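A short write-up of the structure that comes next.
Note that this complex is displayed minus one protein chain, with the remaining chains in position.
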Amino acid sequence: MSLHTHRFHVALHDTDAAGVLFFAHLLRHAHDAYEGLMAAGGMPLAGVVAEGAFHLPIVHCEADYRAPLRHGDKVAVAVTVARVGESAFTLRYRFTAGGEEAAAATTVHVALDPASRAKRPLPAPLRALLAAGARGEAAL
Amino acid sequence: MSLHTHRFHVALHDTDAAGVLFFAHLLRHAHDAYEGLMAAGGMPLAGVVAEGAFHLPIVHCEADYRAPLRHGDKVAVAVTVARVGESAFTLRYRFTAGGEEAAAATTVHVALDPASRAKRPLPAPLRALLAAGARGEAAL
Amino acid sequence: MSLHTHRFHVALHDTDAAGVLFFAHLLRHAHDAYEGLMAAGGMPLAGVVAEGAFHLPIVHCEADYRAPLRHGDKVAVAVTVARVGESAFTLRYRFTAGGEEAAAATTVHVALDPASRAKRPLPAPLRALLAAGARGEAAL
Partner (left out) sequence: MSLHTHRFHVALHDTDAAGVLFFAHLLRHAHDAYEGLMAAGGMPLAGVVAEGAFHLPIVHCEADYRAPLRHGDKVAVAVTVARVGESAFTLRYRFTAGGEEAAAATTVHVALDPASRAKRPLPAPLRALLAAGARGEAAL
């Protein structure tokens, strides 16, 4: 069940001379979907970054490419919260175009203390947002 | 008078360590606005590129930056057709955020014969689209 | 054992407002290292793409981020051939800065017939290049 859907058209700058979306750009679009999820949950990432109360780096990502995405394709990215741990959470992204799954991606995010860079528990409001997400609640 | 307005939020990947939109990315957003204009006019750029009946490279661009754009800013890009010549046309982009002008950009596009790479007249449907744009017609 | 090493400085445009390299850009640098490996092996990727005798899309990628990369950091990307199969191969990338491992990445590439988009055996010269790579031969 999907929490948030981010939509985009494949722009000319997304493609390369092979005529398809350059693979690394898929993860840029995944990140846009993550930003959309956070904004929809009332905690825009811009605020998290600007306040700096905790860092939230991506420590792992992966992507599987099933069908080429071409210039002009209309793509939907459905984001789900796959796992919420003590200090980390995992998001999954499903990219579809023309009703077919074109790609899937995963990102793992860890909360760090900004001074020590040690892992710290997920802040309560972020945990609440993600837990609602993991339950697929309508609020997101 | 504006023909087409493209909207985006400044994403984390648009910014750099100085905390503001990296200047070259403004032109990526201008190009997204150009793609939106073409799609709104019934001639999506993806079709133009894929058909290859003529090339339409950008031969000049420029941008003026008046106020920093920051992560999370909601930006509107208003595109207008500034000039339509025999083989070339000029688009202007006005970037506003929070009601203030943040930047302006210009792109000049030239139609080329794909084989010889010599200038050729703008194809009639493109000329019509741009002429309607230059008149600020509602169709766009 | 590493076959090819790609070096770069983290540029301002690699970073984001959080002050570190934006995660997806790591995969852009991995791809630059892959292009360097192909060129060093006498089969520049530009030729492969332009000839179009076979397609060679990336079907999977992943990355692990161990330490932040910051603006100005001098980074070495060591590429190795991790696996060569019938139609596919896997490359590994180890990113180091200041003598410490900052990140690791993996890409999986598949040879496709351009007309049918079905898997096809790796072309012999590419297989030879990769096999030499997998043996860590000096030629690369």
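As written, the chains take the letters A, B and C, and residue 1 is the first residue of each chain.
One rule holds for everything that comes next: contacts are C-beta pairs under 8 Å (C-beta built on N, C-alpha and C of every residue); 3 or more make two chains touch, one makes a residue touch a chain.
What you see is a predicted model, and the numbers here were worked out from it, not measured in a lab.
Engineer: Would you mind listing the shown chains in contact with the chain that isn't displayed?
Structural biologist: A, B, C
Engineer: Which residue from A:His9, A:Arg70, A:Arg92 or A:Arg127 sits in contact with the chain not drawn here?
Structural biologist: Among A:His9, A:Arg70, A:Arg92 or A:Arg127, only A:Arg70 touches the chain that is not shown.
Engineer: Across the whole complex, list the residues on chain C that are touched by the chain not included here.
Structural biologist: Spelled out for chain C, the touching residues are 9-13, 28, 31-32, 35, 39, 44-47, 49-50, 70-72.
Engineer: Over the whole complex, note the residues of chain A touching the chain we left out.
Structural biologist: These residues touch the chain not displayed: 12-13, 15-20, 22, 24-25, 70-71.
Engineer: If the missing chain were put back, which residues of chain B would it touch?
Structural biologist: 17-18, 20, 22-25, 27-28, 31, 46, 49-50, 55, 57-66, 68, 107
Rule of thumb we're sticking to: only the chains that are shown with their structure count from here on.
Engineer: Report the inter-centroid distance (CA atoms only) between chain A and chain C in whole Å.
Structural biologist: Their C-alpha centroids are separated by 24 Å.
Engineer: How many angstrom between the C-alpha centroids of chain B and chain A?
Structural biologist: Their C-alpha centroids are separated by 28 Å.
Engineer: Where in chain A do residues touch two or more of the other chains?
Structural biologist: 28, 31, 46, 49-50
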